[in-house]
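Everything on this sheet refers to the single structure shown next.
Of the protein chains in this complex, all but one are displayed in their positions.
Right, chain A next:
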Amino acid sequence: MITTSGLTKVYESRGRQVTALDGVDLHVREGEVFGVIGQSGAGKSSLIRCVNLLERPTSGTVTVDGTDLTALAGKGRRAGKDLRRARSSIGMVFQHFNLLSSRTVKDNIELPLEILGVSGAERSRRALELLDLVGLADKAKSYPGQLSGGQKQRVGIARALAGEPKVLLSDEATSALDPETTRSILQLLRDLNRQLGLTVLLITHEMDVVKTICDSAALMQKGRIVESGTVAELLATPGSQLAAELFPVSGHATADDRTVVDVTFHGEAATQPVVSQLARTYNIDISILGAAMDTVGGKQIGRMRIELPGRYEENVVPIGFLRERGLQVEPVEDPRDGTAAAVPAQQHVLAKESAK
């Protein structure tokens, strides 16, 4: 639905060149919620603004719903008619909502329809319908200044949907909101994604956002995408930073003669109660040191850190049993003696960052 290839953006200020995007290849499938996560300055904002060409990429192409937007843009600074038409089928929500304080909530939602040339009666009908959809039917006559942050973002979402877009871009839509409001806005985005088949590309610096609603995610660092894929694919990638952040597990061996392994659950294999099967088959005691699991569509995905009695060499058979079940098993190095095979340390790549 959204494809960027070789997307590069170089800013020039006072003779110095700053590369914000360095050859970004991104592919967002139709109907999915795709999250791009990274620290501020990683280029996320430039990326999402290049998707609807609010920012002109220095090189590379952007294709949305089969239309090459970079070809429509032409050379000039001003957006031509074709690009403006294409933009009207891409909704966008902003961190600071960007509602017009001089217009009522209803009139704000009608604005994109005015631009599209929709008649007054039809605009009014659609605006009320959208207000109902985002749960603000009683706020039509209010001004944005009278609403809370969460309500403003709901209006922002309703406005973004007015042109019946197939794609919604979310530029840190929840970063200015408190945790509870963030959850309700994410839930709304999730519902819209399911109900309307809306493809959502969002950027965020909060791992929780990705965890809550994303089907796929990409990690951005210094203008590049360093990891990308569906949540299951990321989990299946050994040493994935994103998987480690999404499903963090901790804990280490309780005694010397113990083996600690991380078991990753994803795909078909994750439907069976493997841990109890393992315990019964080999008559061993298993301790669960830590787990980060989610059940999505009846399947369990996530990771679990378990401890088996005996050294690693003695546990080859039980580990083989888990691998036979289609699970991914990685031994965890014991920090005290370093017996097991080395596993890349799980570093916290995404330091907590306060909302901008």
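Note that in this section contacts are C-beta pairs under 8 Å (C-beta built on N, C-alpha and C of every residue); 3 or more make two chains touch, one makes a residue touch a chain; residues count from 1.
Just so we're on the same page, contacts and distances are computed from a predicted model.
Novice: Can you pick, from "Peptidase M16", "ABC transporter permease", "Heme exporter protein B" or "Na+/H+ antiporter subunit D", the UniProt name of the chain not shown?
Specialist: Per the UniProt record, that chain is "ABC transporter permease".
Novice: Among the options A:G15, A:G145 or A:P179, which residue touches the chain absent from this view?
Specialist: Checking each option in A:G15, A:G145 or A:P179, the one touching the absent chain turns out to be A:G145.
Novice: With the missing chain put back, one of A:V10, A:L116, A:L196 or A:V329 would touch it. Which one?
Specialist: Going through A:V10, A:L116, A:L196 or A:V329 one by one, A:L116 is the residue touching the chain not shown.
Novice: Looking at A:S102, A:S148 or A:Q187, which makes contact with the chain not pictured?
Specialist: Going through A:S102, A:S148 or A:Q187 one by one, A:S102 is the residue touching the chain not shown.
Novice: Even though one chain is hidden, which residues of chain A still touch it in the full complex?
Specialist: 52, 54, 77-79, 81, 84-88, 90-92, 94, 96, 98-103, 111-112, 114-116, 143-146, 159, 163, 169
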